[in-house]
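For this view, one protein chain was removed and the others were kept in their places.
In this document, chain identifiers A and B correspond to the written order of the chains, with residue numbering beginning at 1 in each.
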Amino acid sequence: MAIRVVMPKLSDTMTEGVVIQWHKHEGDRVESGDTLAEIETDKAVMDLEAFGSGTLRKILVPDQSTVPAGQLIAVIAAPDEDITPLLAEAGKAPQPTAQPTTPPSATPTPKPRGPTAQPPSDLATKPPAVEVKASPLARRMAEEAGLDLAMITPTGPGGRVVKEDVEQALAARKAAPAAAVPAYEARPMSQIRKTIARKMIQSKAPVPHFYVTNEIDMERALTMKAELADRQAPIKVTITDMIVRALAITLTRFSQFNASFQDDAIRYHQSIHIGVAGLIVPVIRDCQRKGLIQIAEEARLLFERAKTRRLQPDEYTGATFSLSNLGMEDVEHFSAIITPPEAAVLAIGKIAQRPVVVDGRVAVRRRMMTTISCDHRVVDGLQAAKFLQALKHELEEPTGLLLP
Amino acid sequence: MSPAELLELYRQMLLIRRFEEKCAEMYALAKIGGFCHLYIGEEAVAVGAIAALRPDDYVLSAYRDHGHCLAKGSDPKRVMAELFGKQTGLCKGKGGSMHLYDIERRFMGGYAIVGGHIALAAGVAFGLTYQQQDQVVLCFFGEGAVPTGVFHEAMNIAALWKLPVLFLCENNRYGMGTPVERASAIYDIAQTAHAYNMGHSTIDGMDVLAVRDAVGRIVTEMRLTPRPYFLEARTYRFMGHSMSDPAHGHYRTKAEIDEHKKRDPILLFGQQLISRGVAGADQLKAIDAAMQTVVQEAVDFADQSPPTAPDELLTDVLAP
Partner (left out) sequence: MPELLYREALNQALREEMRRDPRIFLMGEEVGFYNGAFKVSKGLLDEFGVRRVIDTPITEAGFTGVGIGAALVGLRPIIEMMTFNFAILALDQIVNNAVKIRYMSGGQLAVPIVIRGPGGPSRQLGAQHSQSLESLFCHIAGLSVVAPATPRDAKGLLKSAIRQNNPIIFIEGQELYSTKGDVPDGDYTIPIGRAEIKREGTDVTVIAWSKMLLLALRAAEQLARDGISAEVIDLRTLKPVDYDTLLGSVRKTGRAVIVEEGWEFCGLGAQIATDLYRRAFDAFDAPVERVTGYDVPMPYARHLEQQALPTAERVIEAVKKTLYR
C-alpha cells in the first residue's frame, strides 16, 4: 500500500512550507520514523518523518521548494507497486516506465544546508510556479494598476491576495520615489517573516491598543540574581526568568490581562502561558504552577531549541500573554504590538544606571523601563497602571519570586 | 328537437370520432407528441351536455379534452394545429393535447392534474355569481377524480355557496387501469353528492339524447335557482388510457371492450335516427364523409402552418 508523503500542516497559521533538504533519495529503503527531509514551517525547521516503511519511490519537489500544506511531495511504496495513480493525482505526468530505479537526472543533488551557503542567485529563484491566489477584485485592481500579483504580500486566507493587499502595494509604490532604477530589491520573504507580517497586520488595525509605561528599580532583583548564580550553579536565572515569574504572580491577581477578546466575548484563560518574544516566541506553559527555577530551566531549553529552530508547534503557540525584552539591545524603552488574540504584551527596556531621589538624596540606581500594550476592548488604563504597580512591587521586593 | 338539431348532434359526434382516429394516426407519425388521450367511445357525453348549454356558458375539462373543445365549437383546424405544436394552434402550441383553451368559446381549458380543475370550475361559477351573471359552468372530470381531496373541497364550497356549476362525472369505469370498484369506496359514484346535500343523478352516457335532456333540465333549473348539481354519466372508452398503452391488457379484456362497442354511442344514435325516420343511411354516410374531409383539412392546415416562433418561448408568462 503506497504511502503519501505530504507537506504537513503543523499549525493553524501554516499555509505552506519549504522542503529545505531531502535526507533520503529516490530508491532508498525507509523505515517508519526515519527522517525523510528537513522542512521549514512558518515557525521552525523540523524533521519530516516517514509514517510507514517501504521504498522512497518518488520525490516530487526538489530541495528549497515552497509547497502548500497538504501537497503531495513524495511517495513511499513497495518496490514493484504501481504508483502512477498517486502521481497522476499530484498533477505530475506519470512516467509509464516508472521503476524503482530512477533516471539519474531526477536524482536530487544534495546541497549544503543553510541560507548562507547558498549562492545569492538562489534567493531570487522563485519556487516552482504556483498560481497566485487572489480575490477577483484584487486581481482586477492589480491588473488595472499594472501590479504583479506575485509580488504582492497576501494576507487573505490560504495566501489569497485581497483588496487591502493591493492597496498596500499601491501605497508603497506611491511612497517610493519614481526612478529609472528600481529603488528596491524584491526578496521573497521567509516563512517566518510572512507569518509575522500576517499576524501583525491582524493586530494593529483591529485591536485598539493603548500603552502604559513605568520604571522599576531593579537593584534588589539584580542582587538576588547574583546570589542565585552563586548557589544554583547549573541553572542560571536570568532577569527575563524573574520577569516571567513576576508576571505569573501578577497575572494570577489580574486575570483580565490573561484574556482574549474573541467573538464578542472576553475569554479569561485558566492557565498562564507566557510567550517570550524573539523572532520565534517560545511559550512557557502553565507559569502559575511553576517556581522560578523551573521557569529558568524550561526557558533555557526552549531558547536553545528556538535558536536552532527545533521547536515543536506546541512550544511556540498558545501564549496567553507575551513578553518582549529588547534590553540587551541597548533599548531604553519601546512599545510592542499585541499578538492576537492575546490581550496585552509587556515590553522591557535595558536596565540602566539612573539618578533617582532616594530618601531626599540623589542616588544612582539600576532601573528598567516597562511598557504594557493593552487591548482596550479588554482592559482599561487604570487597570493597566495597577498591573504595572503590582509587577513593579514583585520585582522591587523580589523575595516573593522565590516562594512556591 | 328538430331533425336539423338531431343531425347536428350526430355530426358533432362523428367529427370527434374521426378527429380522434386521425390523432391516433398522426401520433403514430410523430406529428403529435407527449401524452395524447383519446375520447373515442365517450362522444355522447360531451356532445349531449354541451348541446344543452348556451354559447356563453363556461366549460372546463380534464386532460382528455379534445372532444369537449370541439363540442364547444372550436375550429378543428386550430385544435389539430395545437396538437401539432404550431403557431396557428388554439394556444400557439404552448398548451398541447391536455391543455386546450378557447376563451372566445368559453372553453376554459383542459387540466392534467386529476381533480385540480374542479376547484377552478367552482371559482368561475363564483366569479359569475359575484358579477350577477346568469351563465352556468359545466365541469367535466373522470370518476378517477372523485376520490381526490380537492374534488371534495370544491363540492363542499360549491354547495355551501350555491354556485351554478354542474359537476359532470364521465364514469368510463377506469382510472388508467384501475376500475372504479378498486378506487372508490362508493361504487355508485353519484351517491358522493349526498355528503354535500347536492342534487345528483346517474344517466346513460352512451345515449346522447339522454345526456342532452338531463343536462338541459339541470341547467334550466340552475339558472333559475343557482346551486350545483352532480351528474354521473356512465360511459366507456374504447381505446387505451392514452396513445402509449393498448386498449386492453391485464386490466380489462378484449371481450369486455367488444361488449361495450355494441353500445357505441354513434352507432346507437345512427340507428335511432334511421328508425325515427330523421335520416337515411346514405345521409349519415354523407355526414361521415364530410367529417372525414373536415378532419383531413384540419391535418392539412396543421401541417402547413408554421411552427410556433421561437421567441414565443418567453411570451405569455406574465400579463402586462
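Keep in mind that, in the parts below, a residue touches a chain if its C-beta (ideal position, glycine included) is under 8 Å from a C-beta of that chain, and two chains touch if they have at least 3 such contacts.
Bear in mind the structure is a predicted one, so any value in this text is a computation, not a measurement.
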Of B:91, B:198, B:222 or B:278, the residue in touch with the unshown chain: B:91
Chain B residues that touch the omitted chain in the full complex: 58, 89-95, 99, 101-103, 108-109, 111, 113, 116-128, 130-131, 149-150, 153-154, 156-157, 160, 315-320
Hidden partner chain, residues of chain A it touches: 135-140, 155-157, 162-164, 202, 206, 263-264
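FYI, only the chains that are shown with their structure count from here on.
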Interchain centroid distance [CA atoms averaged], chain A/chain B, Å: 83
